[in-house]
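Of the protein chains in this complex, all but one are displayed in their positions.
Labels A and B are assigned to the chains in the order they are written; within every chain, residues are numbered from 1.
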C-alpha cells in the first residue's frame, strides 16, 4: 500500500521525493509526507507557528503572496477543505480562483493537460488539487510549468499531507517531544488518506510508538511494513497512549460492506469517556472532521476536555499558509537564479 | 404570530433583545427589529447615511473591516440578497466566504453546531445567515463564540431586519418625520418576514398611522395586536397614505391555495396609477423586489414617478454596511475591555 502500489494502474511516476524538493533542498510542491525529511517537516511546523498569530489578530493578513493567483482545482467537492485553503490564501493576500472541475469545460471534452496548460498560460502560480484518484496531485505536479507549485489537498486513498501536518502541529503544541509519545490511530485505515500521511509524518518526526486500531477488514494489506503495531481491540490499542487520532468512517467512499453496522462499529470502536480513561490522563483526542457523532465517538468525548478537534481546524489555516508560502519561496529562489 | 409562536416547535429561545444588545447597549447581533430601541434603529440609519457617499464614489471602499472574514451562510439560496451582503462586505474591505449549505458537508452528516464550531475555529468574524426556518439566525447567534456577530438575512416567515431598515432609510430620505406619516403595507402579510420587520420598525420609529391591506387569507391571526389597522379593501387602505409598501407574492413559499389566481389578485390588490391617485400626491411606492409585474403592480407604477424601488436597492448596500460595521464595533469594544 505504498505510493507505488496505490498508483499501480497509472503510468509509472517519479518518486514524490524527486518532485517535491527543489535543487536547493526546499519544498517545491507538497504532494505527500512520504519521502520528506524531518527537517522539512519541522520547517513546515515552525513556519506555521509564525502564522498562528496572524490568523488570530483583527487584520488577519500578511502581504507575502500579494498579486499571486492560487487556483483551487477541485475534482472532488469538499467545501470544508476548499474553505480552509481559500482562507489561508486570502490571509497571505493572494487572489483565489475556485475551479470545480465537474462544472467546467471537462464536459466539453478538454483533456486535463490542456486545462492545466491553459491555467498556466493565465499566469496562475499554484494549484491546490483535490481528486478522488490516488496519484492525481503528483501527476499534475510532474506536468506543470516550472513556475507553478502544486499542493495536494487529498488524492484518493493516497495522502492528505496538509491535514497530517496540522495534526502534527496540534500534537506539538501540547506535547513537543515526539520521541516520548505513544500514539494510536483508530478507525478506517483502509480508505483513509489522512492516516497514511499521519503514519509517515509521525515516523519521520520520530514518534516513540505508533499503533493502529481497526477491525481486520479496515486494515490494508502490508500495513505492518509501515512500522506500526496493529490492534484489533480498542481497549488494548489505546491503553496508556498520549494521543488518540480518530479517523472518519468514509461512508461515501465505501463501496462494499466493510463494517456490519454503524451501531456495532460504535460498540466496538467508538470512543467513550470510559474508554478514554484507559489512556494517559492528559491524552489528546483528535479527529479530522466532520465527526459522525455516535459512530466514531460520543458527543461527550468530541466536546470534552481531551478533545483538541477545533484546535486542529484552527491550526489548519496556519499550516496551509506555511505550505503555500514555503512552496512559493522555493519558486522565488528559482526565479532569482534564472 | 409573534416570534415566540413562530418558533413554537423549537426549543425555547432567549428573547432577541437579550441576544442582540451587548452590555454597553450596542448592537452585537442583528437578528430582528422586534426588541430594538428607537435609538438603535436611528443609529443604524445614521451610520448608513455616512456610507451612502462611499458606495456612490469611484473607489467604493473604506478600510473599516480590512482583514475581517465575513461568512455568508445561506441555507436557502438567494442570489440577490447574498449579492448585496457580499458587496457591502467588500466595500468595507472584508474578505467574503460564500457557503451554500446544501452543497456543503451537511451531506456528510455533520451537525449544524459542528459546522459553526469549525467556521469559528477558522477565525471568521461574522455569519450572515439565511434560512427557511423562523428562528434559525437567533439560534445560531445564541450558540456562536463571543467573537462572532450574526446578521439575519431572512429566516422563514419571521424577520428580515436589514430589508426593513433599508425601507426605513428610504422613507426617511424623502419624509424624515415618521410621526406625521400614514403608511400602508399591502399584500401577503402571512408569509412575509419583511412585513413583520417593517411593522416593528415603523412602530418603534413612531409612525403616525400604520395600515395593512390584504385578503383575509393572507393576514395572520393576531396581527391586530401589532398595532396596525387591517383593511381588506385596497382603495380604502391606501387612501391619503404617505407611503405604500407593496409585498411580494411569495409563490415559492405558498404551499396552499391562498389566492384564487394571480389575475384576480391583481384586480383586487394590484397597484395601478388610478389607485395611486387615492393616496397623497407625493406618495412613495416601495417594493422589496423582485417585482411580479402585473401581479403586485402595474409596470407603469413600478417605473413611475412615485416609485423609490431602485433607491431601496441602492440604500440596501449602505444599510448592510451599517449593520456589519456596528456589530463589529460592539465586538471591538469587547476586545478592548478584555
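Couple of notes before you dig in:
The criterion applied here is as follows: a residue touches a chain if its C-beta (ideal position, glycine included) is under 8 Å from a C-beta of that chain, and two chains touch if they have at least 3 such contacts.
Not measured: the values here are computed from a predicted model.
Across B:86, B:188 or B:298, the single residue that touches the chain missing here is B:86. Taking the complete complex into account, A:117 is the one of A:61, A:117, A:175 or A:239 that touches the chain left out. Although one chain is not displayed, its contacts with chain A can still be listed: residues 66-69, 95, 97, 99, 103-105, 108-111, 114-115, 117-123, 332, 335.
Touching residues on chain B toward the chain that is not drawn are 55-61, 77-80, 83-84, 86-87, 90, 251-252, 289-293, 310-311, 313-314, 316-317.
Note that in this section only the chains that are shown with their structure count from here on.
Between chain A and chain B the centroid-to-centroid distance comes to 42 Å (mean Cα coordinates, whole Å).
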